[in-house]
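A single protein chain has been omitted from the complex, and every remaining protein chain is retained in its original position.
Up next is subunit A:
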């Protein structure tokens, strides 16, 4: 078999096929250690198979070349030999059935048939390459494979990240909005930094719209009772101090940390709405004791930090109503 292998090496010098090289290595190993005769046999068997296929294809290519020189046949005939020549150019013999299937698919598609066929065959070749590498135990460069592929496919981690990022408001540590980056900066592993629900330990929790939307108007009494029952049954006594504190926080006995001084106070008004209340005095007469009285009231209200803007406005409006009711009495004076 050594003479045959040497011929093979001469013929496939240009090709980057790994099996004859591997076979050559195996042959050298077998020559070195006589204990590996079984492996040698297996290796030689493999070599024979590939060599046979290669001879066939070489013969076929020679025949086709002769045919091309003699005749320039129609496209259907030309596409098949071209496909085979492309196979041999690749260096790794592809399954002829696959090649035929690729050509059939390409012919069925409306676009440029030759281009699609070449692309499909290139993909097949790449599949074979990856399987070979996996057999050898070499590292699979997934990134290269994915970048080379024309069909755009994103890894499941990225897809999950995109899905979660679409709904939730992604806030950076500064609190500014940040688009979910899908560039190569993000790691391709299943775990990445910006994927997943934020814990909101350091930033204030943003109001996330709930994923589950129930179309029921209101739950029935039975549902409520059932919910209470389940809660009572599943509620285990706290195993340690932490769980006890968690329970207290839920009940409202313990405050939430870090302590928010404005819990319960939801005053969205600015300071100028608290202090400059003269605009509410439009319903009153411009002169007279009532105006004097109301200005004093407003002065007092502007210094009051405990009332909300709504409460202050209600205060002034009550006085307005009261004085309107007493108009007749006032006019007598």
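By definition in this document, contacts are C-beta pairs under 8 Å (C-beta built on N, C-alpha and C of every residue); 3 or more make two chains touch, one makes a residue touch a chain; residues count from 1.
By our rule, contacts and distances are computed from a predicted model.
J.: Considering the UniProt annotation of the chain absent from this complex, which name among "Proteasome subunit beta", "28S ribosomal protein S14, mitochondrial", "Tax1-binding protein 3" or "Trafficking protein particle complex subunit 6B" applies?
T.: Not shown, but named in UniProt as "28S ribosomal protein S14, mitochondrial".
J.: If the hidden chain were put back, which of A:193, A:231 or A:259 would touch it?
T.: Within the whole complex, the residue contacting the unshown chain is A:231.
J.: Which parts of subunit A are in contact with the chain that was left out?
T.: So the residues of subunit A touching the unseen chain are 210, 212, 214, 218-219, 223-224, 227-228, 230-231, 289-290, 292-293, 296-297, 315, 318-319, 322, 326, 329-330, 332-333.
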